[in-house]
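Omission of a single protein chain aside, the complex is shown with its protein chains in their original locations.
On to chain A.
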Amino acid sequence: MYECALSTAGGSFLLYTLILILGAPLDSHHAHSALLAVHISTLTVWPVVHALGVPSIYESGTFARFRMTRLFCEFRPETPLERALVYPVAGTLLGAWCGVIPIPLDWDRPWQGYPLTPAVSSILGFILGGFASWLHSALLDTYDEVQQNHSAMAADTVTSKKKRKTKRTY
């Protein structure tokens, strides 16, 4: 818990910088930006650190560091669990990025105010990411199962033939 909270705080700081860089006002709305950063960080950093922990910077952490890089820099998850971890994170960030689109529109609706739309769409992205990871894993599993069945059946026929052959020779 302690580790999670600390790294979420660190993530918030980084995200706050990125939010400012992407164009959040520099002279106002600081609390809004900071809260948005905490919100996104809670959606992205917390679950990951909770599941994988913070890799050690020493020799013992080499594998964990490589895994982190593979998952979050190269976006190459390999197992369903990794997918369930990576997809919501990507969805959250993508959702927050797309969430700025309604802000400049001249509809004069109160919900258009910054940072409501990025916050809401990051949650939507998180949910959709979860679904996507489930769908991807499920489809892959189904595909594998079909393949296995297929090859098992093929193997079955081969072995039965062999058995028959061996029976004959005996």
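In this text, a contact is a pair of C-beta atoms (placed from the backbone, for glycine too) under 8 Å apart; a residue touches a chain by one contact, two chains touch by 3 or more; residues count from 1.
FYI, contacts and distances are computed from a predicted model.
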item: Record-based protein name (UniProt) of the chain missing from this complex, from "Glutamyl-tRNA(Gln) amidotransferase subunit A, mitochondrial", "Metallo-beta-lactamase domain-containing protein", "Phosphatidylinositol glycan, class O" or "AP-4 COMPLEX SUBUNIT MU-LIKE"; value: "Phosphatidylinositol glycan, class O"
item: Contacting the left-out chain in the complete assembly, out of A:Leu6, A:Leu22 or A:Ala152; value: A:Leu22
item: Absent-chain interface as seen on chain A, which is shown; value: 18, 20-23, 26-27, 68-69, 72-75, 97, 100, 104-106
